[in-house]
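Below are the structure tokens for one structure; questions will follow.
One protein chain omitted, others in place.
The block that comes next holds subunit A.
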Amino acid sequence: MAASMEKHIEYYFTGDSKDASKQLAQEINKGNSNFLKFIELLGNYLSNPDNVTRGRATQLIGDVLDLLPFAFLTSDQVAFVTKFLLAKLSDHHTIQPHALQTLSTLTNRCFPLPEGLPEEICKTIFREIQNQSLSHADRRATYTIFQNLIGSAKKAIEEMGGDFIIGFIQQMDSEKDPRNLIICFNIAHFISSNLYLGPFTEEMFEILGCYFPIDFTPPLNDPHGITKKELVEALRKCLAANSEFAQYCLPLFLEKMTSDLQEARKDAMLSLIECAPVYGSKGLTEYIGSLTSTLKREVLMNVSADLVSIGKEAVKAVYQAFTPAQEEIISKDNIMAQSIVELYQDVVKYLQGSDVKKSALAFGLMQSVAASSASAFCIVTSLILPGLIVICTNLNQASEQLMFLRELQELLHTFKQFQINHNVVQVVEGNLPSLLALFEDKLNNVDNAEIQLEAMKALSILTLPPVCSTPETAQRFANTLVVKSLQDAKPGLRQQTLASLHNVVKESPSLGTTIIQSLVQKSGSCNNKLVLDAMIHAVIDEDSFKTVNGFLISKIALDVATNNVSDMLDCTQTMGELVSQQASDRTCMDLVVSETALPLLRTAVSGYATWADETKDKCAAVMSSLRKVFTVISCSIQKRDVTALWDKFPKLMLDSDASCIDIVGDFQTLKPFKPDSPWQQTRLVALLEGFVIGGDIQAMIEQREAIFEAAYVLGEHCEDDFTQLSACRLVAAIFNKVPIGGQIHWLLEPLTEKLKVAMGPNQPSSAQLRALRMWTWLTKATECRGHSATGILSSYLVSFLADPFLGAEVAVSLGLIVQDMDDIFTLKLKGNITPLYKQRFFTLNFKNILDGFSKAATREIKQNYLTAISCITSNLPLQVMKPHLVKLVPLLLMSLQQDSKSSLSHTLTTLSSAIVNVPDVIVPSVDDLVTLLMDLAKSHVNMKVRLIALKCLENLTALPLHAVAPHQNNVVRDLAGTLDDKKRLVRKQAVDTRCAWILLEKTKI
């Protein structure tokens, strides 16, 4: 072994040093005693008279240590090697760097260091090393040693105290390399925040302050990745590490804040924001006057929005540092109070409002002072609020009014933060009458939506406790809101009206009843939907829920009786919104089965006969919105309520027992699950569908299989399209949710056999289509839950692409399987969803589709496969398709040639991202692609297609020059035609595309 080690050592000096040290480390790693042998064998080299050999031998120790496991050496060995290396520091100057590098590896790999050693390492380095004379890599070794010691021997370093500080300061002096500076700043941060600086505070600051503000642009292709931001943040952290730095830092910041360079001013202000909380009132007191006046100037200069907002933040940070420990009324001679008053006196001339822009800036400045603390808020508000109100009242121009109203709004927003403080409330209360008068006037008398919006926001705060305790004010505001909510306003304003209404009722619940009553009275005379919207926003608790719910139920019943379809639609939609709004309120949800679900069911069942054939479409819309209500209900109620409601469905729908939902009358003919029942009856299944989609299947036990089979039969045979889809979705939802091992899973096989027969060639076409739809939904349900049968179902579906009659439908259905839906099969609706199901579907079936395509006999059949690919890929993320793009792209190109209207834009979108992300795959097809895209861009009827085709053409210019250059002339010439497209958006893209092609070679070179 010794011989082989000797050989490796020799090889290190004569051949590949990297390989040799690797071999040596392997040998040594076999046993600790080998390390001793290694050092013994190295002896001759270490004491060689040649400096270079001695240096490399020292380096070898480090190289080998770096490859050994952590803490491989014993503490005696560490002490021995360290002492040797420290002695090497005083050897010839060419050996120093090697010794430092090895020491830095040793301090990193070996721990714990024996007692006394860390101090010795530091002291020797401080004594022997003149860091400034070394190269940047060796300097880094020095810093790394300190950094390692801070990590592994923190206590020893802390005990060294002043010695370490002054030593480090000397070593760091005049460091310029950004890579080293990052390490230095880290060490400096440790020192400043953990050690007592005492007499060295100024030195420490000097060594750091000279870098402020940092100006560094990393070289292009910098492999080290050090950014200016990292350096700036590291330095800022150092300056904010110790409150003793205040006396030196603040003058520096002040100087930089008056600099001509915007970057310097910005950096100084950002540093001040970080340092102010650390320096506290003690450090800041001396400079507060100069700081605030400098910041004031920055804000008022209004150089850029960025600088203004940073300036305001800095003002806020400075005053925040003065926040008294306990919020109390501060005396007038308090420094903060004095300073705020001085600042106010400085800006008061701007606050008068003669120069609107300056005035708004000055208010903004005072506003940020107010945001710093509750005490500051009290002082500022009593100074500026009366003036601000006067300005807002007197201004005439809308834009100016708006500017000041927004400032006022900001102030009120700040008030909300501090409103638990009694003094703060008092200050605002003092100005309440004038504030109310101002905002009520703006809300009622100004015909500008934005001003009304601001007024409304403000009144939402001002009319409610703790500011205003008189209910009349809130009542007045609520009345205004009711009136406004019944007007058709801009979306933003309307939203705010409804939100404010909700807020008012929430804060003073007594108003709720009156508001709802007044809305009920207006329901006959005003726009139905507006009234209903306002009404549900006044619902905040069980009582109001009951009232509004009752109103809606009776309204729906009345609408059914009078056959008022449009109102009925509004009401059912509102009902859905109401239930979703209160879904998290347990007490309301406990009521919802008896108060909402059953009455709705009753109305739907007893009124089914009122639908006439000509209202078939409207009935579908009403049923869809009722379905949504049932989905929300079953999703939000407790399990026992789900069971209670579920139990009624089989009785009602299978046994025609209407008494279970307390309807009197003869309903013996009610057979919603019978395929030949009238469509008015069968459509009731949609309610059950909605209920199953949202609810927990574990609570739906009673006659589940019977319902499943009945729904299946309905789906297979029902002629009514709406009912049939509903039945398919019901079957799919049950199958998706039922737990593994359930009886329903055993039903799948016979059902699929039946469906296969129904899809067979000798069946009537309508039956085939119905069976296909059922099959598709079943496939989707199994795909989503990752069921074992999914492979059989989906591959059978794919095989139908070759069917001359069903193929086109199948192609679209395949897209449906990978489509994301939000009203079924989602986690929120308790669906059974496995992750990445779309990816699995694509990967498993893609090959079959490709094979089918190549075998397809006629053009029409091929077209089916292409449509299928287009429909599937448009719903998939690009990452999934990436491995298959080589095969996919030619097919996508072919599908571009087909004249299928629906999928063209999807295909183009997929292609467009493929061009950007996987250019290599596109290059071979580029010739065809250019011709195809040009044709689409020039002559397709749909502007969206033209637009995306042009976008694809633009993306093509990013391909390698040799691939696209041959087309340049033709494309540029042909694109001239698209510049005169009748749609502006297309023209805009055409210009971009054409210019990109003209400049093709220019951008590549």
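Structural remarks
Methods note: contacts are C-beta pairs under 8 Å (C-beta built on N, C-alpha and C of every residue); 3 or more make two chains touch, one makes a residue touch a chain; residues count from 1.
What we mean here is this: contacts and distances are computed from a predicted model.
One subunit of the complex is not drawn; among "Mannan polymerase II complex MNN10 subunit", "MIP18 family-like domain-containing protein", "Oligosaccharyl transferase subunit OST3/OST6 family" or "N-terminal acetyltransferase a complex auxiliary subunit naa15", its UniProt record names it "MIP18 family-like domain-containing protein". Checked against the full complex, the one of A:K546, A:K938 or A:R987 touching the unshown chain is A:R987. Of A:Q819, A:T858, A:N942 or A:N970, it is A:N942 that touches the chain left out of the display.
Although one chain is not shown, part of subunit A still touches it, namely residues 941-943, 976, 979-980, 982-985, 987-988, 991, 994-995, 998-999, 1002-1003.
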